[in-house]
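Only one protein chain is missing; all other protein chains are in place.
After this line comes subunit A, so read on.
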């Protein structure tokens, strides 16, 4: 296990391993993400990229290795972990908006309950965020009344409301109809331009080309390549990556 010097890394994974029974889903993962960096994780399904993403805020536990956020090791379950999670925004494939709360309440729940903001301030901040992602009009509605693309943008606003240091996106557009993918990607590109640190698991190569600083290619639980998007897409080094990219291009 190699522990790299990672003083300037906002998110750092060192020697991370995880098994599901016999299956070795994460194999000795080392990954450092600097502040303001946008890292896109791609790879075939079952390569462990979602698990990697979820491990960073400990929705998945790991067997060995160290994950730190802003220099702090991920705590075990408990209050400390909850505090750290508040600093890590997460956007899920299936949106996961709170079904019994309005759009506005979805965004204000965290700020009010975790950050102890008063309701008026939380409402004001939430409205600004909802406007920013283009769903301000939907504030009083229930999640089920919104389209998938709108729901996902609300989910991004909900994560941003906690003023996170880093945002994790776990296949944010995979559950969306094709015509709604762009409205979500646009918000994400915007966010990247504003300097948000982002780790994005996605199949959207267009987003990787447009917004990523680095592309991490995973296969069979390992990081196979870690390169700038230009390099990766034009000149992949490994056969796995070449194979993966050729399959994408033929469709």
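To be clear about the criterion, contacts are C-beta pairs under 8 Å (C-beta built on N, C-alpha and C of every residue); 3 or more make two chains touch, one makes a residue touch a chain; residues count from 1.
Heads up, the rule we're going with is that contacts and distances are computed from a predicted model.
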**Chain not displayed: protein name in its UniProt record ("Amino acid ABC transporter permease", "NADH-quinone oxidoreductase subunit M", "Heme exporter protein C" or "Cysteine desulfuration protein SufE")** = "Amino acid ABC transporter permease"
**Prompt:** From the list A:113, A:193 or A:228, which touches the chain that is not on show?
**Reply:** A:113
**Asked** Taking the entire complex into account, which one of A:162, A:198 or A:241 touches the absent chain?
**Response** A:162
**Message:** List every residue of subunit A that touches the chain not included in the displayed model.
**Reply:** 57, 59, 77-79, 82-90, 92, 94, 96-100, 109-110, 113-114, 142-145, 155, 158-159, 161-162
